[in-house]
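Shown here: the complex without one of its protein chains, the others still in place.
So, chain A:
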Amino acid sequence: MKLPFEQVVAEHGAMVLRVCRAVLDGHADADDAWTETFIAAMRAWPELPDDANVEAWLVTIAKRKAIDEIRARGRRAVALGDLPDAAPDGWMPDAAATSDAERHDVWRAVRALPERQRHAVAYRYFAGLPYREIAELMGGTADAARRAASDGIKNLRRSYRNEQEG
């Protein structure tokens, strides 16, 4: 039997906000990601299998929604100056950028990556997720996710250098 959704929000609301904040690291709007998470969950709630692990399910949605927020911001060229300087683990692909212009170039390079690489880089270096969770989000194995992130970084370095030299 399905619980009233209100109970899900009451029990897991604070946890979902922690996840959104952790992924976004205070740089994008965690409130929006929180709302989007529970809207998506509420939509799917009647069909969720009764024996599902609700907490794990919500964490998965929350991470995805938080990353959507990051990507939505990343697509807005004018907002590039507002992009976070550091991921939760203190490293970002643009950590070395010394100016907004340089940072802009890095993010243009990120956006130019093939989709799987771009996602793997974003999940890994933006969201700080472990590879096994990235694999869950993207499909495939943890090793494949690791390779996609590593290929993405290689491509980034190459295209970024080309831009610098060209």
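Convention: a contact is a pair of C-beta atoms (placed from the backbone, for glycine too) under 8 Å apart; a residue touches a chain by one contact, two chains touch by 3 or more; residues count from 1.
Following the convention adopted for this analysis, contacts and distances are computed from a predicted model.
> According to its UniProt record, what is the protein name of the omitted chain, chosen from "Methylated-DNA--protein-cysteine methyltransferase", "Transketolase", "His-Xaa-Ser system radical SAM maturase HxsC" or "Protein ImuA"?
The UniProt record for the chain left out of view names it "Methylated-DNA--protein-cysteine methyltransferase".
> Kindly state which of the options A:18, A:71, A:108 or A:147 is in contact with the chain not pictured.
Candidates A:18, A:71, A:108 or A:147; residue touching the omitted chain: A:18.
> Contact with the hidden chain only, please: which chain A residues?
Where chain A meets the chain not shown: residues 1-7, 9, 13-14, 17-19, 21-23, 26, 31, 34-35, 38-39, 42-43, 45-46, 88-91, 95-96, 98, 124-125, 127-132, 157.
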